[in-house]
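All protein chains of the complex are present and in place, except for one that has been dropped.
Showing subunit A:
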Amino acid sequence: MRFWQKTLLLMLVLFVVVLDVSVIMIMNKSWRLNMGREQQRAASDQALIANNIYENLNSIKSRGMQINDTILLDVARSYGEYYRERGISLELSSQDTPVYAGPAEPSARYISVTNELPAPYGYLQLTYRRDIEALYAGQDELNRYFVYINCISIPVLAALMYVLIRKLTKPLQSLADSTKNIAEGNYGKRVQLQNRDEFGELARHFNRMADAVEKQVTDLSAMAEEKQRMVDNLAHELRTPLTSLQGFAQYLNAAHIDEEERMTASGYLWSETLRLKNLVFKLLDLSILSHQPVERSRIPVVELFESVRRMEQANLDAAGIELILEADISAVWGDRELLESFLVNCLENSIHASNPGSEIRLAAYEQDAAAVLEVTDYGRGMSAGHLERVFEPFYRVDHARSREHGGAGLGLALCRQIAEAHQAQLSLSSEEQKGTTIKLILQLHNNGLLT
């Protein structure tokens, strides 16, 4: 049963019951009042008639006449005749012996009052009977009218209530339709309901929930897409060196070649093996990072920077690039090896992006109560399109150049993992032909232990 049907039925039954019970009670009360009035009237009429008879008897008596049954009958008859025309029958009896009885009325419903006459006629009783058939008829008429009114008012009421309830529950229907639509997977859909009542509130809450669900779904599918891309890329990254290894091994093994060709082929075997090794170790690092918690310790920034400089000195010299170190804070909290690895990766990217003779800045400072490690270069930079995907594994801004340097395309993916392992924020900004800045923002609670 639908909600509107239930509401309609319940309201109708309730309304009809309450209304009818009230009406019946009122009618009942009015009946009792009418009856009371009739009774009073009968009593006063009887008293009046009894008094008249008493006066008559007195005047007869004062004329010296003996009051006997004949006189009594005469008097009673004269009153009886007179009142009969008004639907009233009188009866006079003397000590339970009827003296006069008015003509019996066919009706069974009457009001009857019996009383003794005032003294000295106390032995006489006057019975007053009045027909109240008209009262009953009136009541019946009223009852019929009540039923008749009921027959008309209930359908009218039902129709009005139907319209009203349908109007009131309309938002419910539209809410149900919209939510069904969303539940079927159209997460972009929203409930269009501007009511200011509970339905509107429900719609707003529901839309907020739908927002959250939509975001989750989008995030999940983006994540799945990224995973898929990573697997595709990994397959490609593995196939290429494997093809070389297989091919050159076969070439060395089976081909009729001279010394120079042998050197080229074995050189490729060597470099491609290194490339595979590099790839495998980077992948291992990534995998370990995502499974192991980092152990944080206090690392003096100067030491950290110097050790990074030592590791990269050869590359820096080869590329003719000057490294500038700026340590404004004395120490940061983190895993020394991971932070070193982070800086080395960023630095290598910067070296590959820079032109000979330019410089790279390595800085550590405090900003908004957080420790920031920053690597800035003034090299080629990249477009906004690359910025979004550059942290994805195997994503390369410049394929040919990256391979030339033997990169596996995992450097920044590793940096992202390192940042996540430190619960730190990573920020990358870049402008083409101007340079790139990458910041690792270590949260307050890391350096909060510093002071």
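Operating definition for what follows: a residue touches a chain if its C-beta (ideal position, glycine included) is under 8 Å from a C-beta of that chain, and two chains touch if they have at least 3 such contacts; residues count from 1.
In this text, contacts and distances are computed from a predicted model.
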> What is the missing chain called in its UniProt entry, if the choices are "Amino acid/amide ABC transporter ATP-binding protein 2 (HAAT family)", "Thiamine biosynthesis protein ThiS", "Response regulator" or "Putative aldouronate transport system permease protein"?
Replying inline: "Response regulator"
>> Out of A:Ala137, A:Leu242 or A:Ile288, which residue would touch the omitted chain in the full complex?
In response: A:Leu242
> Among A:Leu14, A:Ala176, A:Ala255 or A:Val302, which one is in touch with the chain left out?
Replying inline: A:Ala255
> When the complex is taken as a whole, what residues of subunit A touch the one chain not shown?
Replying inline: 235-236, 239-244, 246-248, 250-251, 253-257, 261, 264-265, 268, 271-272, 399-400, 403
